[in-house]
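Shown here: the complex without one of its protein chains, the others still in place.
Then we have chain A:
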Amino acid sequence: MYVSSVRAGTPSDRDRSSHPIPATVIGLGVVSLITDLSAEMVTAVLPLYLVYGLGVGYLQLGAIDGLYTGATALLRLAGGHLADRLQRPKAVALFGYGLSALTKLGFPLAGSSVAGMGLVIGVDRAGKGIRTGPRDAMITLATPSDALGRAFGVHRALDTAGALLGPLVAFGLLSLLFMDYTSVFAVSFCCAVLAVVVLAVFVRQPAGVAARRPGLSWNVLRDRQVRRAVLIVALLGACTVGDMFLFVGVQKTAGLPAGVLPLLPLVTALTFMVAAAPIGKMADRLGRWKVFLAGHVVLFLAYALMAFSWGGWISAAVVLLAHGVFYACTDGVLMAYVGPLVPEPVRATGLAFVQTGQALARAAGAVLFGVVATGLSLAPAFGVFAALLAVAVVVGARR
């Protein structure tokens, strides 16, 4: 299955002009699909593995879990800068993917050592941080700038498909093989290696990396438009509610049984997967910033619906669909918008910068929502965030 899809996308300059989506983008999408499948397999089973496979208590698990988020943000910047500096985004991305692949072997080997496990998770996250910026830079370099939205949409659709499949494969294996965690890690490792092979052999580094060595990478922020984009992206990010709050909110207001909750993120992810490419294409036509803001308007509507807490399945479905559309309008579309603004020599750094700003702002938004929700209660808190988001969208829409 993988082989045929990769072959169809084998890059060759001859094809590029006639093929609507560049082979590099499809190749990177397939790499992301397999890698995300591999990564999400591990993420999904890790808590169970630590507690029931190794006998590590939840007390220690909490400390390990904290490593997940912190490690990614800074290394993303480092990876972006390195890719620009060496002018070899593919090599840097390959290093990041390879590093994460190797760590999959570390999980069964680290045993019940909490420190060892923390190290393995940290290195895995480092690999993820390093590869993101260079990978997105390659997508922008391989695609004509008027088709970027669609290219990112296709990439994100494939990426999300992998993230959806990972936990299902992992828990399928666990139920078939009676909690044999080693098999899960082995399959995850094989997938990660597969992705590295696809990247190394089938994805060509796009031409068009400038010959000039970039200076200090912070120069990216000198550009007024980039600076404005980063600020508004961060502002909007700080006005978004953490995903988990939204899912819990939906489950509670709709009165769904608690056991249904793990299925709710799947609805968002499926919508995102299906809508990413068409909305990306639409963004190329209508304007990417407009679509990016429109995505936040859709999210505003979802929050408003939560604030009025109309119960029932229909309202829950509408909120989840809107949440998926929000991701489709904002994730790849933002990269497609920022990409052309940043000069090629520092593109990986620029993209990494925007992603990091967004990630940190969203984390802050989730904490902020927590404070508001504790002070008020769930429904009014969604009302407050709907209002904040509306203001932020208006600010973002000003010229």
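Brief remarks on what is shown
The working rule: a residue touches a chain if its C-beta (ideal position, glycine included) is under 8 Å from a C-beta of that chain, and two chains touch if they have at least 3 such contacts; residues count from 1.
What we mean here is this: contacts and distances are computed from a predicted model.
According to UniProt, the chain absent from the figure is "TolB-like translocation protein signal peptide", selected among "TolB-like translocation protein signal peptide", "enoyl-CoA hydratase", "Metallophosphoesterase" or "Multiple sugar transport system permease protein".
Checked against the hidden chain, the listed residues A:102, A:147 or A:197 yield one contact partner: A:197.
Screening A:145, A:182 or A:225 against the full complex identifies A:182 as the residue touching the chain left out.
Contact with the chain not shown here comes from a single listed residue; of A:48, A:78 or A:147, that residue is A:48.
In the full complex, chain A touches the omitted chain through residues 2-3, 6-7, 10, 44, 47-48, 51-52, 55, 57-59, 61-63, 65-66, 68-70, 167-168, 170-180, 182-183, 186-187, 189-191, 193-194, 197-198, 200-202, 242, 244-245, 248, 251, 257-263, 366-367, 369-371, 373-374.
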